[in-house]
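Here we show just some of the chains, and they stay where they sit in the whole.
Going in written order, the chains are labelled A, B and C, and every chain counts its residues from 1.
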Amino acid sequence: MFRFANPNRFMNWSGKLLPWCAAATAILLIVGTYLALFVAPPDYQQGEAVRIMYVHVPAAWMASFVYGVMAASSAVALIWRHPVADIAAQQSAPLGAGFTLLCLVSGSLWGEPMWGTWWVWDARLTSVLVLFFLYLGYIALVNAFDEPTRGARAGAILALVGVVNLPIIKFSVDWWNTLHQPASVFRIGAPTIAASMLWPLLIMAVGFTLFYVTLLLVRMRSALMAAKLRALRLQEFQAA
Amino acid sequence: MIRRPMSDNPPSSPDFTGTGLACRRGERLVFAGLDFAVPASGALVLVGPNGSGKSSLLRVMAGLTPPEAGRLAWDGVALKEDPQAHRARLHFIGHSDALKPVLSAAEMLGFWAGMRGGGDVAAALARFGLSAAAPFPCRYLSAGQRRRLALARLVASPAPLWLLDEPTTGLDTEATAQLMAAIAAHRRDGGCVVLSTHAPLDLPGAASLSLADFRPRRGLAA
Amino acid sequence: MSAFRLLIARDLRLAMRQGGDAAMVVAFFILTVVLFPFGVGPEPELLQRIAAGIIWVTALLAALLSLEKLFQTDYEDGSLEALSLLPLPLEFQVLAKCVAHWLVTGLPLTLVAPLLALLLHLDPAGYGALMLGMALGTPILSLLGAVGAALTLGARRGGVLLSLLVLPLYIPVLIFGVAAIEASIGGFGARPHLLILTALLVLASGLVPFAAAAALRQALE
């Protein structure tokens, strides 16, 4: 079929790239985890709990990075009607939601020992929560249609509307929190990070990014193959 | 009725043409390599078994569904270049009647005609035997009466191209005759008609296009 | 009558004939506000403290509920298909429908808000900011909601999905609407917040018609 003409090219190069990505991900994550758990020093204030940072902060970065990728591929999909971009956006969403959830859960686990509570309505925390809902809304919308192509198109429009709104939401949430709760006790500290903590953190961050790329390629490849299979079966029904 | 005359010997000055059309619904190719041409005052009857793609082709012609491949043109100008002009020149009556239960038949027709610049609502209602029904809300209408009201839009405001999907569904013989008369008058004024049907219709000089002939073969479509 | 105004007139007439749309939105608004004292207890000080928040959250939910059918019925009975084939561009049609929606929901909500403020013992200093904020904020709710309604057209369980899409987008309106009230109760003046709401309204009026029209077109494909 016409629309699966260029996906063939994608299947070719992604198939070659995939093993390299997977290997690099494994190495970086193993090294990063080792450094984070055994080499990096405990914090003089926070103790061993600080090791959560090596998961929490990369996850937080990935949460917004993946949304950016999703919005960019949605724009490409809408403007050039590029089917691979559509699939990239759709398959990114659950991964982004996963990173966001990881950020929330690791932050909560960290908050319990640090602040004595699992959750506070801090501006940064709240905007992560809203981002999580934007992801969920996107996923729900894409899957809410009888026709997969319709869901893809609707999702692309939503992702772009969301990208306009995200800064507005972030800005208003910041404002809201400073308004209601000036000089909060619970501010996420920005500790001056020592090099011994920074290196593991950067390695973990690159590892997370490659992990995302690997998973994305795997998911896109299987989505493309599923679509092909579906089209073949439908064609059979029509021929019969 | 002549079978697919347009691919063999195309009319000299065609008004509404399509070449190499293919249509995808969902993820399936419904037809491919389809050409048609409707000259001024011409009529094209779409036939074919259930599921052969008559409705899909009409939607493509209206510009509702973009064709997967091929080109549509009006007087030689591609539709893609000015979709709004195409919308202004067509009437599309699909399976659904676009009626509001709480609005009266006259209000409903007045709205649709007004959105296209206005027209003679009372005359259009009379043309389809609905004068008595004019003041009643659409929820009181039977299936056939609803269909008549939808068809009355055709004559309430003029448009050169009529696209009708199984227009005689639910109509009794009297209403079918009224529709045929309206189509004949429209064609005398130089208008084009494309319609799909399963029943034989009395349309003098109409060309017929069988969708079954354009079923895409597997393997070819890639 | 221009096609734009004809479409507004049709939507208003439909709303009137269909048993008082405005009345129902207002009733939902009042009812939900009335539920809260049952939920949190009747102490006036507590109610006064949360009054602004409850009124705005409920206005959001009321607007949301009435949004679901903005395009739905037109879609189901084939009217939307016919509308999309009219000469009037779909972007203008979206705008016309938003205007009509605001006239039958946002406007009555704005007018009835002071009554609820009274029920919840809102500080009198906040009434002006409440009314102005509602007048500026409810059109934004209609506009953003139109995008959501267009996107969820033909989706399964559109109602709940619509909420999921639209409520996060409503958060800024909620924040600045409440902030305006609290600022004027606190004596700081509500102007900056109201100006931001105005800016959001302008932004939404400019962008929404395109996004919603694009969503409608793909829903009809």
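Going forward, contacts are C-beta pairs under 8 Å (C-beta built on N, C-alpha and C of every residue); 3 or more make two chains touch, one makes a residue touch a chain.
Bear in mind that the values here come from a model prediction, so they are computed numbers and not experimental data.
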Whole-complex formula, using the labels shown?
A x1, B x2, C x2
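The criterion applied here is as follows: only the chains that are shown with their structure count from here on.
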Hey, how would you classify the chain contact layout here, line, ring, star, complete or other?
complete
Ranked by contacting C-beta pairs, which pair of chains comes out on top?
A-C
Taking every chain's C-alpha mean, which one sits closest to the mean of all protein C-alpha atoms?
C
Subunit A and subunit C have mean C-alpha positions lying a whole-number Å distance apart equal to 31
At what distance in angstrom does the C-alpha mean of subunit C lie from that of subunit B?
38
Centroid spacing, where centroids are CA-atom means, of subunit A and subunit B in whole angstrom:
48
Residues of subunit A touching 2+ other chains?
none
Which parts of subunit C, given as residue numbers and ranges, touch two or more other chains?
221
Under the stated contact criterion, what part of subunit B meets subunit C in this complex?
62-66, 84, 87-88, 90, 92, 94-100, 102-103, 107, 111-112, 114-117
Provide the residue numbers of subunit A that touch subunit C in the complex, in ascending order.
78, 130, 133-134, 136-137, 140-141, 144-146, 150, 153-154, 157-158, 160-162, 164-165, 168-169, 171-173, 175-176, 179
Flag every residue of subunit A that touches subunit B in the complex, lowest number first.
1-5, 147-149, 227, 230-231, 234-239
